[in-house]
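Please read through the structure below; I'll follow up with questions.
Only one protein chain is missing; all other protein chains are in place.
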Amino acid sequence: MRPFQFHSPSNAAEALQKHSRDQKTHYLGGGTNLIDLMKEDVERPDHLIEVADLPFKEITQTANGGLMLGATLNNTETANHKLVRKNYPLLTMAMLSAATEQIRNMATNGGNLLQRTRCPYYFETSMPCNKREPGSGCGALNGANSKSALFGWSESCVATHPSDMCVALAALNAKVHVGQADGSSRVIPFTEFHRLPGDQPEKDTNLETGELITGIELPESEFPDHYYYYKVRERSSYAFALVSAAVGLQMQGNTITKAGLALGKVAHKPWKLENVERYLEGKEASLSTFEAAADLAFEDAQPLSKNEYKIELGKKTLVQALVRAAARS
Amino acid sequence: METKTKTGIGNPISRLEGNLKVMGKAKYSSEFSFENLAFAQGIQSTIASGRITAIDTSEAEKQEGVLKIITYQNALELKGYNGRFESPSTKGISPSLQTPEVHFYGEYIGVVVAETFEQARYAANLIKVTYAEDQHQTNFEEHLDSTYKPDKANGNPADTSWGDLEAGLNQAAAKIDVTYNTPIEHHHPMELHNIIAVWEGDNVTAYASTQMVENAVTTIAETFQMPKENVRVITPYVGGGFGSKLQLREHATLGIMAAKMVDCPVQLTVTRHEMFTAIGFRQHNRQRMRLGADQDGNLTAVGHDTTSHTSFTEEFQETCGLMTRMLYKTPNSLVTHRLMKLNLPSPRWMRAPGEAPGSFALESAMDELAHELGMDPAELRIQNDTQVDPSNDKPFSSRQLVECIRIGAKKFDWKNKWNPKPGHTQKDNWMVGYGMSASSRAAPYLKSSAEVTLKRDGDAVTAVLKTDATDIGTGTYTILGQTVAETLNLDIKDVQVELGDSKFPVSPGSGGSWGAASFANGTREACINAINNLKTLASTDEDLTVAELMKQAELNELTATGTAAPTEEFDDYSVYSFGANFCEVWVDKDTGMVRLEHFVNVASAGKILNPKTAYGQIIGGITWGVGQALTEHSEVEPNHGNFITRSFADYHVPVNLDLGKIDVVFVPEEDYIANPMGVKGIGELGITSIAAAIGNAVFNATGRRVRDLPITPQKVITTPVTA
């Protein structure tokens, strides 16, 4: 780990001010990703600003019937919160599929959104990686890419976003609230929060330097009854997904009236399936409908040399998530 | 001997050292404290082949706390390989930093010593190494035409044959010719390899996590060209080994060298990332199996050809065909082993070297043959049982394989559950399958010494047992305490066991499933000698208690040593443990995720010293088998030649949820040819054939025969249904 100065501001304004003054500065949430990357010599900040104890630890109901999840509340308490379990069980399920209790007890909601990729080229400092070292090349493009992206990748980067929570948030149409150094704030729709790599894979999100996530807003509960987060992985627990699917459905009888869908570990960002959501609206829930939906979801997939299997696996994962969501009563 | 104690051998007592372990008070090698302890951090190569042309340490040297940076340019001169290409030995030398040559990615090329751990880690990242890189050979597929026949495969003949394989295949009513692949796997004991090296004048003490104390002394003495008397190795607790701590490796050399060069105690811990390349691993084995049988299921031919890889500096090959040579009777047999050299680290012994991958091929092939024959796979094994080892015509000292299979089948309800048609049972989205396998593992027995000291206080006698044996989680403390309690007829409360110090009498160390038998017999000899000495001193032939004997001899303290060793008779027999496995797996019919529901293991492994710790060994072996079958594999990066699976997040050892219910049945066995106590090893029997049982069950569930481990979701969904 490189030497750094540690700062522990007492409020958000102080944290934002501090960040705007110093170069090579990182906010430190639960540290479950950042400290790991610093030990790997991948992240090399000169300053760490502790934000985990800043007072964004509440879960509150919003005026329009939704919920605001504080950015510094940890993943365990968020996932187990009575209102989250009752109204957004899809989010609970996705969050609990990730990592372990120990890590969820540390990881903050804001930090979960800022997880870096698990691409091994990003971690191994001796290998090329444009995300870690812009201009060094993408080792995975023609290398070990069996777990790399199917959608939206570029010649510069084929990495995927590792979060489970974010897949559910994409399906649930969440919004991200961020604070800025001048005291103002802005709201970013979830689909616009993360970005595709293009020729700037070092940027995972559309956050501006120094912006601080303060909360995650969920709209009024839409999928409290028919939901499923299906995570396929190489170990039954404590493993990142090969591919995952978040499904929320509204149903009248056997007819789907509304759908919220996203895939995980297939792109540089949680992969929202807006066209499939529209396709399902008004359809009868049946295996053939779901299989057609899965075909549509993967229509534009562009496999690399070693990850074509993820198309078949991804389709089956999505179908299973749809079947299980629809079957819930 | 009729025992008065309830804590002698055979009883399921809790581990003697268990209190210390559950309280966090057991001291592992990195947990000894010293004034002025410095911390060392290794540096590993980042090319797979070539040589170092320049090392820039200037930035690192400037950093606060940095005491020394050691590379090949300033390292102490050690005994080196000098170009020899030899098989590794558990007491072989471990030279490091002697040349600028790089043979694989992740080879130690330097070490930084600093006042604190953080300083050492940071400075190591600042060192810039320039290489002249050669084209590396790391792709197994590309070098299949460069294979050769090694002199030996882990000490066994590379090739054996009898009869005529082709003829046997030609006369078979059913035959198979299939190829299996087992991937690169890593040991990864939970305790990181570690050393604290402390020099006092010309003497060095190494607090080092090792399975074999005496061999570690030899390695240090030979590597540093110093007398063995000047070396002491201490390792009271070892946080797992699984073969990776048989030989003291290069990190220990670096720690000892660093301590010498900075003139203070030095601690060096191998990081989890470094452990992928620094301590050996299990290599990729490609195994072609050719089996033939007549209509009744009698094997007419057994062929097993293994191709694997070693490094450019040492020759090592697992004997994958070992079990194939001795498990079933057949008139025609051909077993071969071939090697290629790759720019990967030298492979080493890993839990059941040979049997673990070999049994996957043999016992999967037997299942495939049973399927061809339309025969119950359990019956096929029974049909081909033999009481004479076909590889050397020696009788087995004891062999209860058929008993294991039949008892296991009954416990599992195999006859009612098993159905040869894949897809026979579905539960929701799960396809249910059943699989079985047979297993065997050699039960070696080696010379082992111990010392027992009896102390008397009035009518009370306590005993302290000392040997340089290790407890790597296997239960050594406990079974030796029980052996003392049994032999001296004391209560276990009054017995102390001390292990893992080269000052103690020499044992063969923990490895190869010989530990329990060798240590326990050595301990028993020491106790018998103590009683005999006491009888002499007390001038009596009566079977009195040790307290009575000591009283009569007017002694308050007595020390006796003893050594046990195999007799010549041992060599007249083939001495093995045997077992049978039955399992139920559920396979998700869409995503191919596999869940282990239930496992039944039956083991015939001589006298069970403590069924509680023996059960631990078996469930541990099964857990390893689950990892081998479902999750563990290392992938070589195609362009750079490193392991792209580089952490516990990429290399998946099983977690708690990967396991299911496990029942174990021990089959009573009295085998006094094996050794006077009739003890056989069980730690490696436990992993043997587990992966085959699981793979066979996956086939039974889905009709998909995945011949390349591990059986991942990707492989299940891309393997065609063939039944």
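Lettered A and B in written order, each chain numbered from 1.
Note that a residue touches a chain if its C-beta (ideal position, glycine included) is under 8 Å from a C-beta of that chain, and two chains touch if they have at least 3 such contacts.
Just so it is clear, contacts and distances are computed from a predicted model.
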item: Chain left out of the displayed complex - its UniProt protein name, from "3-isopropylmalate dehydratase", "Nitric oxide reductase NorE protein", "Ferredoxin" or "Chitobiose transport system permease protein"; value: "Ferredoxin"
item: Touch partners, limited to displayed chains, of the chain removed from view; value: A, B
item: Touch with the omitted chain, as defined above, among B:F140, B:F666 or B:F699; value: B:F666
item: Contact residue for the chain not shown (choose from A:Q17, A:Q180 or A:S237); value: A:S237
item: Given B:A54, B:A132 or B:M190, the one touching the chain that is not displayed; value: B:M190
item: Residue among A:S20, A:T62 or A:N80 that touches the chain left out of view; value: A:N80
item: Absent-chain contact - pick from A:G31, A:P134, A:P219 or A:P303; value: A:G31
item: In chain A, positions touching the absent partner; value: 1, 3-6, 8, 28, 30-32, 35-36, 39-40, 48, 50, 52, 76, 79-80, 85-86, 89, 92-93, 96-97, 99-103, 105-106, 224, 231, 236-238, 328
item: Residues belonging to chain B that touch the chain removed from view; value: 6-7, 10-28, 30-35, 37, 64-65, 115-119, 122, 188-192, 234, 236-240, 242, 269, 271-272, 382, 402-403, 406-407, 410, 464, 472-475, 477-478, 491-493, 496-498, 501, 602, 607-608, 611-624, 647-649, 653-657, 659, 661-668
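To be clear about the criterion, only the chains that are shown with their structure count from here on.
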item: Centroid distance [mean C-alpha coordinates] between chain B and chain A, Å; value: 40
item: Chain B contact footprint on chain A (complex, rising order); value: 1-3, 39, 41, 118, 120, 123-124, 126-127, 139, 142-144, 146, 230, 232-240, 242, 309, 312-313, 316-317, 319-320
item: Interfacial residue positions of chain B with respect to chain A in the complex; value: 46, 118, 121-122, 125, 429, 588, 590-593, 595, 630-631, 635, 637-640, 642, 644-647, 649-650, 652, 654-658, 710, 712-714, 717-718
